[in-house]
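A single structure is presented below for examination.
For this depiction, one protein chain was excluded, whereas all remaining protein chains were kept in their positions.
To keep things simple, chains are lettered A, B, C, D and E as they appear, and every chain counts its residues starting from 1.
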Amino acid sequence: MEILELIQANLLTPIILFFLFGIIAARIKSDLKIPAAISEFLPIYLLAAIGLHGGIEMRNTGFENMLVPMFVAIGLSLLFTLNHYQILRRLGKFNLFDSYALASTYGAVGAVHFSVGLSFLKNQGVSSEGYIAAILAVLEPLAFILAIFMTNMAVAKQIKAKKQSFSDDDSTEIDIGLNQTKTKLSKVLHESITGKAIVILLGSIVIGYIIGKDGFEPIKIVFDDMFTGAIVIFMIEMGIIAGQRLDDIKKVGVFLTSFAIIIPLLNGTIGVLVSTALGLSVGGAVMFGLLMASASFIAAPAVLRHAIPQAKPSLYITSALGITFPFNIIVTLPILFTLSTFLHTGEGAIDLFNFIMEGF
Amino acid sequence: MEILELIQANLLTPIILFFLFGIIAARIKSDLKIPAAISEFLPIYLLAAIGLHGGIEMRNTGFENMLVPMFVAIGLSLLFTLNHYQILRRLGKFNLFDSYALASTYGAVGAVHFSVGLSFLKNQGVSSEGYIAAILAVLEPLAFILAIFMTNMAVAKQIKAKKQSFSDDDSTEIDIGLNQTKTKLSKVLHESITGKAIVILLGSIVIGYIIGKDGFEPIKIVFDDMFTGAIVIFMIEMGIIAGQRLDDIKKVGVFLTSFAIIIPLLNGTIGVLVSTALGLSVGGAVMFGLLMASASFIAAPAVLRHAIPQAKPSLYITSALGITFPFNIIVTLPILFTLSTFLHTGEGAIDLFNFIMEGF
Amino acid sequence: MEILELIQANLLTPIILFFLFGIIAARIKSDLKIPAAISEFLPIYLLAAIGLHGGIEMRNTGFENMLVPMFVAIGLSLLFTLNHYQILRRLGKFNLFDSYALASTYGAVGAVHFSVGLSFLKNQGVSSEGYIAAILAVLEPLAFILAIFMTNMAVAKQIKAKKQSFSDDDSTEIDIGLNQTKTKLSKVLHESITGKAIVILLGSIVIGYIIGKDGFEPIKIVFDDMFTGAIVIFMIEMGIIAGQRLDDIKKVGVFLTSFAIIIPLLNGTIGVLVSTALGLSVGGAVMFGLLMASASFIAAPAVLRHAIPQAKPSLYITSALGITFPFNIIVTLPILFTLSTFLHTGEGAIDLFNFIMEGF
Amino acid sequence: MKLYNVKLLTITCEILAQENIIEILKKHEITGYTTYEVDGNGARGLRGQGLKTEKNVKVEVIMREEKLQDIVEEISRTLFANYAIVLYVSDIGVLRPEKF
Amino acid sequence: MKLYNVKLLTITCEILAQENIIEILKKHEITGYTTYEVDGNGARGLRGQGLKTEKNVKVEVIMREEKLQDIVEEISRTLFANYAIVLYVSDIGVLRPEKF
Partner (left out) sequence: MKLYNVKLLTITCEILAQENIIEILKKHEITGYTTYEVDGNGARGLRGQGLKTEKNVKVEVIMREEKLQDIVEEISRTLFANYAIVLYVSDIGVLRPEKF
């Protein structure tokens, strides 16, 4: 089967192999690690490279067509986040805090996913719409904001309920509760928007757009040619961290493990279908789908720990980094690519449902 | 106007844009930063690259012509430092310590300026005399030594005056004062000459000279091709630091702000004129002028904090990094380039005075 | 003489010059240093590059021929280690602990040596068998394990002797002693095999073998083209550390200083002769010889400090890094290269003995 | 040189709680403190490997005894439940008590 | 908020002895500690330049007085001879003595 072959081929790329290597190194308790300064610098570098690349592409291809995909992506993200919450709270029986935290971790997007996706496409000789980097930037804070808003509303409601059972005219305290929620939200909003990931990504998109291909030339070697090599180094560290977390998967449980595999595949597939329908290219649809499939494991802890401190980070970090990320870059990405290729080149009417079922 | 166009074109290069981006990131209080290990490594790398490049060029073009420009540079630097002192002390009403500290900050040279200048010339397809890197190395400690010498002399004189008002034969204590000054001077001299910037720069010049173009080949990709990309990364951090300092500009005051803009422009213009008269090439005169225009914000704090601890670092770091550096790389550099081009290609007699006035 | 010319030519490469520069920087007490994060990252990077290169070569040339050289290398290493011990203990009058620690430091292999050797060959346009990287990986823990085994046996024997002088049936305590030795050995064995150097090296060999030349293409710029530049940066730091250790050479003494020069030359020469006899190529014999000549100064302290804490690190680090390493990359490497070239291209019977004598 | 007795409050906590602590200090009008990143082990397991957000930080605050009670109370009330955190108090002597 | 008196054991040693110390702590059933890398100078000379293995580390352990004696004794017996190491004990107050 084609997909299996592609998964196999993808498995044998340096990026995936060094990731698996990192996992093994952590499992045999090797003292190998990438120094903190390097692994803190690499995401900044990767986002700058992604942004510059996206900005330059947008200058070439224009961004008039960006708006519809962007709003569809926002809509899907919010929808997905709410859907995750229902599944986690009702089926998974997680508490309110963990449910919202997990829902937004999977509603959010992952920049490392995106880097690996870009590199995968480069390897396949396929390009993608530059404006998807801009969608990445816009989606980044979205799911968090929704989750925080919902959590605080829920908490405020609880407080209100409690208060009313005591006395009936305690509206001031509830107002205080709501005000606190607002303060918290505006703080998180500010934190998200000024968060390093978004800032470097948006900044680089703008700079890429301004300088264009010519202006990029003198820095192309650093910000383009070295891109895949840099990801490889980053993947060693990601593998090590994922490997260290594997023990925690027991704590994650069967339900969340299944969630961490099925949801990305589902969201990703929807992403590819919708974006193909919107007219994105083969590569663009893959990147769009990957965004929908991705979960956030670098930005999430930083935002959620402040915003929903009651939620357990061992749940959302472990499932996103230890399960979803490896699954996505090894399995989901080739599946989305096959699906997108098929949709873009397949002749006549396609029985999508059958196709997807075969994909599993 | 040509200069404005060049300033505008220069504004749109990755180096300047990422610097401005860093400033914005700091102003919106983003948590973006380049890890310390990277931003401590980059100046070492940049100086090694500058040195190697200079050494290789010197081997090609010889260094017999180096001596006159070198001594002229030394003379100008000392002259400028003394001139700054007079302006700051008399017109600016700064105290003795701040005056000497600021005077030498602006009399000294800046390696980051130099890197940006080299990259700017590369972009314009213009080369420069390799030995200017050697001038950079020699000038580095010069202004500090002068400033420290003058400060200590001034302090010793004050002590002497004080003593004489009490008794008349207290020469021993004054000798002690002078001896302390000597110790301090010799310590600062040693510290300056063994300071990492000079050491790596001089070492790389010598190595570049020895290995030549052929020996450079295997490391060319790291020390030449990646140069501009590395500056871009460094400029993000410089922008962030400059941005964090913008609040301090209030403390700097109107006088010092004007000083921080006018003096570099003036010194730079003189540098271009003089070096052109000495027969330097278009690019060489730009680099020479830029050296004269530059202020030191990495070496200065380290030296001055020890040598003149009474001076306020918030004054000299903020004005050099927060005002002069951005102004120089955005405005002064294109002006010096236009001036140098004009001087080298302009036909007939040039009315320099009018020309410079137009430049403003 | 040819060898002297080669030594001289080798002296003038960036690698050696920047190493010497680092030594000088340390001697004049410059504050120059490569930030820790960078100098911890570089060995990981170098080993990954060496491994990938070796793995790709092994895929091209097969590894059927690897077994004999590997076992010969193992045998030689063990033999050398035992030989070093005898020399150090009997002639050098070092105590048991220092003797075993030094013996294994020189029986072990050095990855930095290997990097410099690869770069040297690249410069000479000579290739080497890829499987030598695998030999490097296998040899790495070997000498340590032997030394630890011998040390613990010796200590156990001492304890036994002591005990027997008191009572005659104290076998349980001796069993405890032996058990402790076993625990310690198994711990060191685990630590060695999971040590970062071996793990990244073996991992990269396997990955290189899997991906081959084509899969390597997207990361070639980082893991091949930048290799020599990265070594140069690492050599600055190695030079600085060696320079800081030069003062300790007094403590090392004349005997160990001679040992640190003669033994590598001897072992290296034997390595070249044996590997040439085994049919390795010109470059392969140089790398094989260099492995034999090399001493470990990064892995050694980490392993020996735990395994033989009674031994003085100032002895084995200083002699390996401060004496042997510079001597090897400046003198031994060109000698081994000349020897190997001569053996591979020399016509008719060679009077090896005379040849080697001339080499000195 | 007379040494005046004051208190040193040391808080070791996960790095993401640092902001909350600084805020509490600010609320009590304390603007002097020293921080540095550390690794650690405790009830919430080994900390300091991997992601930066998984590190610990130490916050050290020299303060007068008067403020100590309230600050310690607020930290323990708002942060002990949800964050990896340990705090302790020691007696120290300083030269310029008016600074704190 | 009552503060309970416990002991803080601080060990400054070469980084390669850290593992030995953690092992001794484990043996005495102590799993809470804080560590960070430091530079230093002492009888064994300047430490912290150059190779990572030449750095120092500080290990800080909050513990009850009961365990202190044994742990200090074992560290000094097994490590003082061969490693660069300094240790000291201070009195501190904590809120939740049951944690230690």
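Rule of thumb we're sticking to: a contact is a pair of C-beta atoms (placed from the backbone, for glycine too) under 8 Å apart; a residue touches a chain by one contact, two chains touch by 3 or more.
No experiment lies behind these values; they were computed from the predicted model shown.
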item	value
Chains shown that the absent chain touches, full complex	B, D, E
Contact residue for the chain not shown (choose from E:20, E:34 or E:56)	E:56
Residues of subunit E (touch criterion as defined above) contacting the omitted chain	10, 12, 36-43, 48, 56, 58, 69, 72-73, 76, 80, 86-91
Where the missing chain touches subunit D, by residue	1, 3, 6, 8, 31-36, 62, 90-96, 99
Touching residues (missing chain, whole complex) on subunit B	33, 36, 40, 240-241, 244-245, 297-298, 301-302, 305-306, 309-310, 317
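Going forward, only the chains that are shown with their structure count from here on.
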item	value
Touching both subunit B and subunit E (chains)	C
Which of C-E and A-C has more C-beta pairs touching across its chains	A-C
Farthest-lying chain, centroid of Cα atoms versus that of subunit E	B
Inter-centroid spacing, subunit D versus subunit A (mean Cα positions, whole Å)	34
Where subunit A and subunit E are represented by their mean Cα positions, the distance between them in whole Å	41
For subunit C paired with subunit D, centre-to-centre distance based on mean C-alpha positions, whole Å	47
Shared interface positions of subunit D, touching two or more other chains	none
Subunit A residues counted as touching two or more neighbouring chains	33, 35-38, 40, 221
